[in-house]
Structure formats: C-alpha cells, structure tokens
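With one protein chain held back, the other chains of the complex are shown just where they sit.
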Amino acid sequence: MADGAAPTAAGPAARLSRDGLPLLLFALLAAAPFAGFGDGASLTLMARAMILALAATGLWLLVGGAGLISLGHAATLGCGAYAVAILDAHGITEGAIVFPVAILGAGLFAFLTGAVSLRTSGVHFIMITLAFGQMAFFTAASLAAYGGDDGYTLYGRTEFLGGRLLESRLVFHFVCLGALALVWALCRAVLASRFGRVLRATRENPLRVQAVGFSPYPYRLAAYTLAGMTGGLAGALLANATEFVSPAILAWQRSGDLLFAVILGGLGRLHGAMLGAFAFLLLEETLSHVTAHWRLLFGPLLVLAVIFLPGGLVGGLVGGRRKPGGPA
Amino acid sequence: MGAAAALLPARRARAQQAGIKVGLVAIQTGPQAALGTQLRDGFLLGLRHLDGKLGGLPAETVMIDDELKPDVAVTKVRAAIERDKVDVVAGVIFSNILQAIMRPVTESQTFLISTNAGPSTFAGRGCNPFFFTTSYNNDQVHSVMGQAAQDAGYRRVFVMVPNYQAGRDAAAGFRSRFKGEVVDEVYVPLTQLDFSAELAKFAAAKPDALFTFMPGGLGVNLVRQYRQAGLANIPFLSTFTVDESTLPAQGEAALGFYTAAPWAPNMDNPANTRFVRDFEAAFGYVPGSYAAQSYDAAMLLDSAVRRVGGKLSDKAALREALRKADFHSVRGNFRFGVNHYPVQDFWLCKVAKRPDGKFQTETVRKVLADDVDPYAAECRMR
C-alpha cells in the first residue's frame, strides 16, 4: 500500500496509534456477528451503518481533503443504486458487471457535473452541487420503467459468478466491511500521496498552489470523481441491502445527513467520517426508541454538537483540537 | 468508546408468552402523518372494542413509523419481525412502502395485512399467499369515478394528477371506465404548492368536469384554489383528495365535491354506527377510510385467530381462516377474492356539512356492486 511510503508515517508504532481507532473499529465489526449480534436485525443495522460510513468516507475526501462542501453527494449514491436496478430490470445481476457499472457510472456523473460545478467556489459550490443533485432526483423520479417515484423492487441480490452469495446476511456483512476497509485504505493512501498533499494545499491556500505552478482544478476534479465512485459503490451496496431502489436515495436531505456524519465525526482525521456515520445512526436508533418525536431531541443535539464540538468526535476523542485538514 | 458495540440495539430477552403481537406500520412523521394517525387510531379502537384481545389472545401492538422512506421501512420491519417477533404485520398507507416491505415480510412467512395500500403489483401475477388487504385495489377506486362520470353523461373531462406511479395509475384507472373525451391530462410535481397555472389551463379548456387525485396536502391546496378561482360550478370528481383526513383543513371549500370510496362515515349498519360514534368519542375527530379499514383489519384478525383457536403457528389454517373474512365489516358487504383483495361495493360520495359543523363524506349512490378488481383473474394463488 502506498501509505508505507508516506513521509508522515514515522514508524510502525506511530502508525498503529494513528490508525488504532479505525483498525479497532474494523475488528469490532468483524467480531460482532460472532459476539451475539448475529441476528438479522443487528446485521441489517450494521450493514446500513457501514454503507453510510463508506459514503461518508468518500465525502470526507472532498470536505476534509479538498475543502469542497458538496450538497449533492446523494446523487452519486443514486447513480450506483439505479445502475443495480436498471441492470436488474434487464436481467443482469452478475456482480462482476453490476458493481463496475455502478462505480464507473457514478464516477462519470461526478466527472461531468464536477467539471461544471468546480468553476464555482464557496457557497456557490454548495448550491450548484445541490442543483445537480435535484436534477438527478427529478430524473430518477421520472424513470417510469423503473418504478418512477414509487421505486423499484429488485428480483434478488446481486450474484457473483452465478452464485447467490450476497443472499446470506453474514456474507453481505463481510462484503460491506471489506468494501469499507478497502475504501478507507484507498482514501488514506490517496491523501498521503503527492496528489493528496497538493489537494490539501489547494484547500489551505489555493493562491500559493497556483503560484508554484499547480492548477487546483484538475486535482479537485479528480477528487470529486473519486468521491463519486465511492458514492456509486455505496449506492450499489445500499440497493442490495434493502433490495429496493427509490428516488428517496437521492433526496437532498440525505446529502445533508452525509455531510452531518462527516462533520459530527470531525475533519481532523479520515476515520472521523466512519465515527460520525456510526454515531449518527446510533443517535437516530436510540432516540427513536425513546420517543416518536425524536427529532425534538436530535435537532438541539445537532446544534450543541456543532457549537461545542468544533473538532467533531475525532477532535473530542483525541483531546486537543486539531487544525482541520491536518494529517489524515 | 466501542462505537460498534454500542451501535447495536439493546436486546430484550422476552419469553414467548401466549399472546399475539402485531407490527403496525403507520407513518407518524412528515406532512402525511395525519393519515398514519387515522390508521393507528382505527386499529386501536378495534382492539379496544375487543377488550385488548385478538381471537382470545392478549394483543400487543408494536408501532412502526415508516417515515415514508422505503429503506427505513425495510429496516424497521425486519427488526420488528426478527427482534420483536411480531406475528402479523399490518397497516401501511403508501404503495411504495408496501412494495419495499413485501419481500422481507412474506419471505419470513409472516402475514402482511395492508389496511390501505393496494397496488396492482400484488393483485395479479404478484399475488401472495401471505398477503391480504382490507382496502381495495387502487385502480378500482379511480375506475369507479370513471364510471360515475360516464353515468352522469359528462363528455369532456380534464384530468390532473401528480407525476408519479400512483398518479399515472389514477389517470389510467379513470380512463378504463370513462368513454368520453379526456381533453387534457396534466401531470404536476408531487411537491406542488400552487395550482394556479394548471387551473388557468383548466378554465381555458372549458371541460364538463375535473377528475383529480391529489392526496394529503396537495388536495388541501387544490381544493381551496379551485374554489377561489370561481371554478366550483364545474363538477370536481376526485379520489383520495377530499376525505376525513383533509376536510378539517379544506372545510367549506370542499363542500359538494365528489369522491369515490367503498365506505363513508354515514353508512347505516350497526357495526359502522358503533365504530363512528366510539371513534369520535375516543379521538375527537371524524374517522376516514384509513381508520375504517384498519378497524376492519383488527376485526378480521380477531375472527381468524378465534377460528384457529389461537394456534398461530399453523400458517395454512390461519390463511384459510383469514380467507373466510368472518366478521362484520363497517362497509356491510365484504369478502375476499382469490387474490386476497376485497370484493365489495363502491360508492360515489359527496362532501357534506353535518349539523354539528364538522365535515364528512356521505354516500350519494352505489356505482359498482360486488366489484372484483381487474387483476384478480391473473392471480394463481398457491
């Protein structure tokens, strides 16, 4: 893996302490099905959490890495999910075809919309990504052949070489975990590479980056496309988890949820996205068991988290406040 | 912090007692929550009339709020089946939610009783031995209005529906029995607030009548704006647009507007009189079809569980007992067709003001008797 060569990795011990938390998380998730959480409901919830975490990790690359706040990330999830649905409707359920199509389709969408969106910055970037997200939403809602607004029920989960592997919840659990770990490692490697350093520099000081001869645009576009591809993967997994695809996947509120997960986790570290996603689902699960009006509690908690936890969970956990955009 | 461990729901070890647990899927959040409230209250009144028992077994209700999000619904319903061990899943307002939870529920061999959503998907080839509905097939209701328009002798009708599957089905259902000219078919977004542009178009077309399907808040807006635009002299034919869940907000504006339904609060039979009287006493508002059909679902469950002597594990016997539909429906006539969708009468109804100042829909005339939905013939029930 490329991160071995990264200059920030001082030694095995330092690396372990840096990556200790995410590795512990992966280990806990791997052990959970055998430690009394192997029932269907727990597995379903964990799969949802891991998929959300996967999408949030991709988004972190944009927000934490490049300083780009996208309010249209859910659209890439939608691309992935609809790729699964559309292929399914035409009888194609082979994973070796479905997953690459989902990932590349979402990547293409991100590349095209990113090419336009990245001409703007700041609030305008938030709004233009929202605009593209809304366009994707209305397009999905008008796909009458694939359920339109009502959504589309898959005939079955994606197969691999004809085997109905994903039908087993346990296998699906480990597929999600593997995908999450892979995406995390990939994003981490990307951030530690020369590309990642330029990307972070465009966030800290775009003018200086330009002065030393880099144009931020291609770097940002590449990051945007990469984030889109992770979104596509998350979308394809999500479609398999619920065996159902609907425009609700692309709603702008979901983009908001993802952003919230990223911020709640903290911009100090890449694995903040995972922590944030898990904490988000945990909060929602717990509060909705307490009262039907759980948003009455959730809303103020959100406000308090933003005001009193500026570094997010990672900042809170690490203790000291890290400068956002520090080493990932 | 062991986030992963803490993420998992607290597990409740529960000894299997001799009772029956019903997972009730009723939307409680968002603009459509009023419909879920009707559904819930109808079912709860049914239980109250049965002394909290279904077929002699003490009943427990597990509330499931689908939030109108299919993925959320699937997660919560799975949890209800696998963690809470519910014996039956009932409720569901919207078709897309029903379509999402259909497989997880029926594949676990749990009976699913829809008390409102009745998509054609599960009426024909997709009919399912574990699925029943106490409402109707959606298309039937729209086609009733088509028949009513035909009977009234309207020649030119203007159709306006939301641009989603149920909206397109509504337009098709209406056309299936209306033989006159549809002068225009207008599709509006589901998030529509303002109908002024469409109403101007409507007035310019000078039709004999309007047919529309605008559930919930959409209907509240449309009805008021229709009245304000001075169009109320043109008959307003609708489905799921003026009902007891929206009438409190529509009020006078909806007076005299038409709707089609298998039930209305003014129906004169002992079961219905008791239902409406006790419902209003308990919850303080006029019940709508969502409540009535849920009340019927409680009665249906009671009759079936009683017939099998409380033996919920014998699925085949329970299915046979459900098929008998041996209870007094608030609609009067009621039986199940081969696809487990009701065979029943449909009425043209009209919004009226009661002496106490509240609004309700009232039957005008019976349009179709013992109507079987158009998909039943395609069903090969196993």
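We call the chains A and B, going by the order they appear; numbering starts again at 1 in every chain.
We adopt the following convention: a residue touches a chain if its C-beta (ideal position, glycine included) is under 8 Å from a C-beta of that chain, and two chains touch if they have at least 3 such contacts.
Everything below uses one rule, namely that contacts and distances are computed from a predicted model.
Engineer: Quick one: the chain not pictured, UniProt calls it what, "Glycine cleavage system H protein", "Acyl-CoA synthetase", "Branched-chain amino acid ABC transporter permease" or "Outer membrane protein beta-barrel domain-containing protein"?
Structural biologist: "Branched-chain amino acid ABC transporter permease"
Engineer: Sort through B:E107, B:D151, B:E181 or B:D194 and give me the one touching the missing partner chain.
Structural biologist: B:D194
Engineer: Which of A:A141, A:L154 or A:L270 touches the chain that is not shown?
Structural biologist: Considering the complete complex, A:A141 is the one touching the chain left out.
Engineer: Of B:A33, B:V72, B:C127 or B:V276, which residue touches the hidden chain?
Structural biologist: Going through B:A33, B:V72, B:C127 or B:V276 one by one, B:A33 is the residue touching the chain not shown.
Engineer: Have a look at A:A74, A:I126 or A:I249 and name the one touching the chain we're not showing.
Structural biologist: Of these options, the touching residue for the absent chain is A:I126.
Engineer: Need a quick check: the contact residues on subunit B for the chain that isn't drawn.
Structural biologist: Where subunit B meets the chain not shown: residues 28-31, 33-34, 37, 163, 168, 185-189, 191, 193-194, 196-201, 203-204, 206, 216-217, 220-221, 224-225, 228-231, 245-246, 248-251.
Engineer: For the chain that got dropped from the picture, name the residues of subunit A it touches.
Structural biologist: Interface with the chain not displayed, on the subunit A side: 63, 69, 71, 116, 119-124, 126-128, 130-132, 134-135, 138-139, 141-142, 144, 252, 256, 259-260, 263, 293, 295-296, 298-303, 306-307, 310.
Just so it is clear, only the chains that are shown with their structure count from here on.
Engineer: Touching residues of subunit A toward subunit B in the complex: what are they?
Structural biologist: Interface residues on subunit A, with respect to subunit B: 25, 28-29, 32, 36-37, 39-42, 44-46, 48-49, 138, 141-142, 144, 147-151, 153, 238, 241-244, 246, 248-249, 275, 278-279, 281-282, 285, 288-289, 292, 295, 317.
Engineer: Give every residue of subunit B touching subunit A within the complex, in rising order.
Structural biologist: Residue positions touching the partner: 1-9, 11, 28-29, 63, 65, 68-71, 74-75, 78-79, 81-83, 95-96, 99-100, 102-104, 163-166, 168, 189-190.
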